[in-house]
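Yeah, one chain of the complex is gone here, protein chain that is, but the others are all in their spots.
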Amino acid sequence: MQPLLTVNNLSKYYGDLKACDRISFTLYPGQVLGIIGESGSGKSTLLDSIAGHVPFENGIVEYCDRDNNPIDLRTLPEPRRRKLMKTEWGFVRQNPRDGLRMTVTAGANIGERLLDVGERHYGNIRTEALEWLSEVEIPHGRIDDFPSTFSGGMQQRLQLARILVTRPRIVLMDEPTGGLDVSVQARLLDLMRSLVRTLHLSVILVTHDIGVVRLLAHRLMVMQNGQVVESGLTDQVLDDPHHPYTQQLVNATLIP
Amino acid sequence: MDTLKLSPLPIAPTNTQALLQAEHLYKSFVLHHQGSVKLPVLADVSLTVNPGECVALQGPSGSGKSTFMRALYANYRIDSGSIWVKHQGGWVDLPQIEAHQLIEVRQQTLGYVSQFLRVIPRVPAVEVAAEPLMELGVDADAAQTKVRDLFSRLNLPERLWALSPTTFSGGEKQRVNIARAFSVDYPILLLDEPTSALDAANRDVFMQLIEERKAQGCAMVGIFHDDEVRERVCDRVLTFG
């Protein structure tokens, strides 16, 4: 099996501060990689660097595209990078306001990526939007409503529909369940789990919630002060933590 | 890179018959937040399991049998030693392979029945149990049919099938767990106290399942607190402590 994404020695500095210090990992198709660590550990910066939202100083991020071509994301011309981000990649943000267009309807939110890639048939866009609303368990009747009238959990599900409509191969999620009620979280987690399987998605999931990675992630990286201090299969890291910080993290969790 | 390693590269077993071969396992736990105390649990433990064989791990609490079991599943990462597993006709050494390969070995070759069931609320029992099959690419209908058969054999009341196991009793959860592991034809099965909460009738069904699987050539390692079960299904005992 060929890796979908290879990150090699990625470093990102803010002045003297090493936000990401020589991070390396590979991600394979269909895999969910969890990244946990406390605030300021560099996990969100890592995600932003991989997605190209912020430039990084050193290292290589190589992505294997749909046609099996290895692509160096750091040197990829911006037009191609932006196109890739709208087709084969997706980004789910913690705050739906950052990931959705709050002033246009749910249908238009889902349709936007299709319009980006040149779809120009209104009826087809409607049909696709309805399909994806079903897929993320939002009633069809809400298609012409503004996301601002949706609950927090629905907004996150709409974010998923909005990116999944172009069948991305890799989805980056930054605290997707943050700020949601526990019962709403569970529903979202369940949905994400089934989508990962049915769509064969690869996911990088940044969170500080051990329960979330336990349920979703196949593999886990633990970050502290910009470095990966421990990694392995999720159950390995959580059941047999080696690093002092991981032990502290696991012990501090009520129901790991 | 290999030249930098101090220990010699592990050599694959020459035993062509065995399915699982653990060699010289060492495992200790370091508790960094409790004075960095080091607890040695496994020291030079080895085990070879052949097809159709069931080995019981026995010993008092804290003797390391559970740690050994988890090490065999690569849930606990050992300090040294080899865990050879016959996977797709070739040998793989679990501590040496990459994460994605380990995931594949667990999906196809190495099954594990634990005494606990961890599930997302809201997902029906039948889907929980069908998940391993679906991860192998079996379509939902076929997977659920197989799971329903196992549920009926294990006398799990049909009204529970569509409910989330979060509210199930211990015995009900264990039966979901057993169905989950026995729906896939793993060549190797690890059983970690799977019968602790089962009543006599269901224990009997479970033993039948094990015997059937043994007859098909499955290699098993188990921890059974129930003497009756152990005596009926196990061929050998590995004693700890």
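Think of it as A and B in the order they're written, each chain with its own count starting at 1.
What we mean here is this: a residue touches a chain if its C-beta (ideal position, glycine included) is under 8 Å from a C-beta of that chain, and two chains touch if they have at least 3 such contacts.
Heads up, the rule we're going with is that contacts and distances are computed from a predicted model.
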Record-based protein name (UniProt) of the chain missing from this complex, from "Extracellular solute-binding protein", "Alpha-D-ribose 1-methylphosphonate 5-phosphate C-P-lyase PhnJ", "Branched-chain amino acid ABC transporter permease" or "RNA polymerase sigma-70 factor, ECF subfamily": "Alpha-D-ribose 1-methylphosphonate 5-phosphate C-P-lyase PhnJ"
Interface partners of the hidden chain - shown chains only, full complex considered: A
Option from A:Arg66, A:Arg82, A:Arg97 or A:His140 whose C-beta touches the chain left out: A:Arg82
Contacting the left-out chain in the complete assembly, out of A:Arg66, A:His121 or A:His200: A:His121
Sole residue of A:Thr105, A:Ser194, A:Gln227 or A:Gln248 that reaches the chain not shown, by the stated touch rule: A:Thr105
Residues of chain A in contact with the chain not shown: 78-79, 82, 101, 104-105, 107-108, 111-113, 115-117, 120-123, 125, 144
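Simple rule for what comes next: only the chains that are shown with their structure count from here on.
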Inter-centroid spacing, chain B versus chain A (mean Cα positions, whole Å): 31
Footprint of chain A on chain B - complex, ascending: 29-33, 70, 74-77, 98-100, 102-103, 118, 120-123, 134-135
List of chain A residues in touch with chain B within their complex: 1, 26, 28, 31, 183, 186-187, 189-190, 193, 197, 214-215, 218-219, 232-233, 235-236, 239-240, 242-244, 247-248, 251
